[in-house]
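In this view, the complex is presented without one of its protein chains, the others remaining in place.
Right, subunit A next:
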Amino acid sequence: MTTTPTTPTTGTGARHLLLDPGMDLTLRPMRYPHFFDRFRDAIKNTWTVEEVDLHSDLADLARLSPAERHLVSRLVAFFATGDTIVANNLVLNLYQHVNSPEGRLYLSRQLFEEAVHVQFYLNLLDTYVPDEKERFEAFAAIENIPSIRRKAEFCFRWIDSVFELRELRTRQDRRAFLLNLICFAACIEGLFFYGAFAYVYFLRSRGLLNGLASGTNWVFRDESMHMAFAFDVVDTVRAEEPDLFDAELQQQVRDMLAEAVECEVQFAADLLEQGVSGMSLADMREYLQHVADRRLVTLGIAPLYGSRNPFGFMELQDVQELSNFFERRVSAYQVGVTGSVSFDDDF
């Protein structure tokens, strides 16, 4: 182990940091091969919306209780716009400042994935909400539904916080950028989406909405990688410029997560307002606090809450899946398999 940060250099030997302004085009020598690996792994996870079979969901929707239906309609309304917001930030802010061609390869891939997620939720809403007027309302959730509006405003504020920055010249610029990156990874993908996934998995553990759950599984798998990439960028910057990470930044991250938890709790209060057996608001709050703590610990920052995961069903998404193809389409395959025919490989 060494504590000396690496100082990557370009092919010509000049010192060059990840957040230094510019449009680096040099892939060889590769400065951040781990970004490239993530790009390759992401390609293996390619899936398409057409593979998700939603038809059994319609029967389930018909037998949901009014309280559960309220939960589902709010949830899909959030999904309808959530990924678009993330994609916007990626284009407007992240792509510009992560100055590494291999890092930008990953971001390009992520952008594609966000687009697939948007398409998936679009398809989902078109399927779930046959009434056109209701459907339009769902897509306008940001205007109509206060609990969703509050989350969106939180996101927009952080998009705007760095929007004016064309280049990260100063220490202050870079810290602002890091906060934006951490916000999208830890708070939006890492908490808002994680909260939303908990509802989906809750329903799934009750045998409801398999189609939503299988698509969400794939979305979730992608989002996990997005988050991991963002944290990888944070770690890389931290290694290159350790002085950016002072107590003030840590406090800002903690405040940001606390606010994100509050945003998500008020969303939960709306979703669960009619009472859903097996998912109390108190448990949901504890779950969100627990997730926020995990994000902080990952970033090397002291946790805020000390809360535990109250949801036994979340264990289900941590273990290998085994589907019976008679029952469900199997989702555990990868694309982009390599190699050529040979007869003496080990197996």
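One rule holds in what follows: a contact is a pair of C-beta atoms (placed from the backbone, for glycine too) under 8 Å apart; a residue touches a chain by one contact, two chains touch by 3 or more; residues count from 1.
Everything below uses one rule, namely that contacts and distances are computed from a predicted model.
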Quiz item: Looking only at the UniProt record of the hidden chain, which name from "Cytochrome c oxidase subunit 1", "TIGR03960 family B12-binding radical SAM protein", "Ribonucleoside-diphosphate reductase" or "ABC transporter permease" is the right one?
Solution: "Ribonucleoside-diphosphate reductase"
Quiz prompt | Hidden partner chain, touching residue among A:Arg69, A:Arg135, A:Arg254 or A:Arg294 | solution = A:Arg294
Quiz item: Which listed residue (A:Ser56, A:Asn144, A:Gln172 or A:Gln251) would be found touching the missing chain in the intact complex?
Solution: A:Ser56
Self-check item: Option from A:Asp41, A:Glu137, A:Asp173 or A:Glu259 whose C-beta touches the chain left out
Solution: A:Asp41
Quiz prompt | Those residues of subunit A which, in the complete complex, touch the missing chain | solution = 1-3, 5-6, 29-34, 36-37, 40-42, 44-48, 50-51, 53, 55-56, 194, 201, 204-208, 210, 217, 220-221, 224-225, 227-228, 231-232, 234-236, 238-239, 242, 272, 275-283, 285-286, 289, 291, 294, 297-300, 305-310, 312-347
